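Only one protein chain is missing; all other protein chains are in place.
The chains carry the letters A and B, assigned in the order they are written, with residues numbered from 1 in each.
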Amino acid sequence: MAKVFIYPATSLILSDLVARFGHKPLGAALGIRERIQTAGVDSPPLQITPEEPKRGLKYAAVEVPSGVRGRMAIYGPLIEEAEAAIIVTEADLAFGCMGCARTDELILFSLRQSGIPILELEYPTNEEEGIRFVAAVKKFLAGLPDGGEA
Amino acid sequence: MKKVRIAQLSCGAEYSGVQKEIYEAAESVGAEVFFPDIALADVERAVKKFGLDVKSADLKLMIARALALVEGKVEADGVFIGTCFRCAEAAIVRNELRRYIPENSKLSVVSYSFTERTTAGTLLTRMEALTTIARRRALLAREEQTGITMGVDSGSSTTKAVVMKDNEIVGTGWHPTTEVIKSAESAVSDALEMAGLAREDIQAIGTTGYGRFLIGKHLGAELIQEELTVNSKGAVYLAGHQRGAATVIDIGGMDNKAISVIDGIPGTFTMGGICAGASGRFLEMTAKRLGVDITELGPLAMKGMGKNVPMNSYCIVFGTQSLVNALAAGSSPADVAAAACHSVAEQVFEQQLQEVDIKEPVIMVGGTSLIEGLVYAMGQLLQTEVVVPPNSQYIGAVGSALLASGFIKGE
Partner (left out) sequence: MAEYTPDYVGTVTKYVFVESPSMTPGELALRAYEASEGVLIKETCFGLQVTGEPESVDRLLEEIRSFDPTHIFVKDRGFPPGDPRRCRANLGGARPGYLGHEREFRILRYITRGLEELDRREGDEAEPAPPARGKRPLLDIKRLQELIDTEES
């Protein structure tokens, strides 16, 4: 089972397909879950404390806005952990954890820099594209270590 | 009491770790923050309608939520707009919405750019002003002072007290703020003495400024209110411009306020100032360095040419250094005084006046409005004649006394 970073990290479709075809999707929920389940200073709603943008300095310089650094504190470790990535480009209207375009650019750059296998594609807009989308994802995942049918 | 509902339009607050601070600031002034409910189709429609084609989805969400408020689909008592400091994309959205909402609705807006260091304390006065506007609209509509009332403005540098009787100022008191209560007591007794009145004659008291809670409790004040709404009221009252639009600028000892006022009620406002280099404190330092009294700084500056001295720093340390260098290089005290005034005006202009829509008349208030060099510099920057009403240094105290008359029994 390979750890596959999904972009958008909040994507239902990617999360589902990666798990369906036998791998572990790495998305925003994992980072949030870790924070929600860790005791510490109360910082609703996401348990992201002002310390997180400071941790994000590992991934973005101090002149980068705090929201970008805070988000990178979630995604940076997941990107480091990832063994592969599936990217849906032009994924506009991904809100919340993916709602900042500057962070999203940095995530994509970090993934492309990391040297892991990456599949880049677009959301389908019709059935024909849907077939090609699922086929491409399936084929990519099957080529990863321990890949195959779930 | 029913909570004041403040709609939050923001991007990055949760991820900067400051959402909790926003919640706390709202809660401490009896307000609650909420996120206007919209559907995905609303986002797509709103972005198209508004016409600002940003890339970040959360900024699109801000736009859609703003439109839902303006169109009356979601009800709120006030609006808080917040985005990450140093984000250009967000700053554009924040500024445009800050302008758009009050122009198209009756909602008051406060906007802020935060970092991970933003605390509830920083946001408190802004949230309090939003709740005051929502809760006390009737009180803020008061245009005339009645009976005998007193207002006390406990500022970071000075404490001012004013006694008013039948719509006239009959006594004033002014003391540097050292010990908050002591300074207030001194200002109050001076004002009472000048008015020829005793404490028992006062029918209602209002307090404002940094020390408002402490002083308010000590004096048993009927009204304790933040300086944004109080100063707006005081400014248009003293300037005789209670109806229509106006802009109030108050360069204080510690921070500055720029308020866009409609009918005496703040529409949008900013508060802050990055450092003391853009405050009255810097002018005090300049006067001391030049060996003149603060009251002489203004006339001195009017004689000088600011352009002759390079000075433009929001940091009081660097600003003072420029000042020392200029004097060492042989600049005249008059030129240095003018440059210091220009420097402060420029900082306020660049950092804060961009955040509110400047509508004439521009009214300058607070102690610094007596420094005519500063008023002149501000007028030059804004290309308008700046109004300084009589007793402008007592603005907060006058506003408090005026509003306090709404609390006289039988009123």
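Quick notes on this one:
The rule is simple: a contact is a pair of C-beta atoms (placed from the backbone, for glycine too) under 8 Å apart; a residue touches a chain by one contact, two chains touch by 3 or more.
Bear in mind that the values here come from a model prediction, so they are computed numbers and not experimental data.
Within the whole complex, the absent chain has one touching residue among B:P36, B:G171 or B:G252, and that is B:P36.
For the chain left out of this panel, the touching residue among A:V4, A:A60, A:I79 or A:A94 is A:A94.
Interface residues of chain B facing the missing partner chain: 5, 7, 34-40, 43, 57-58, 61, 65, 74. Although one chain is not displayed, its contacts with chain A can still be listed: residues 8, 10-13, 15-17, 19-20, 25, 27-33, 35-47, 89, 93-99, 119-127, 129-136, 138-139.
Simple rule for what comes next: only the chains that are shown with their structure count from here on.
On chain A, the positions that touch chain B within their shared complex are 42-46, 48-54, 63-71, 74, 92-102. For chain B in complex with chain A, the touching residues are 11-20, 23, 40, 43-44, 54-61, 83-87, 89-90, 114-117.
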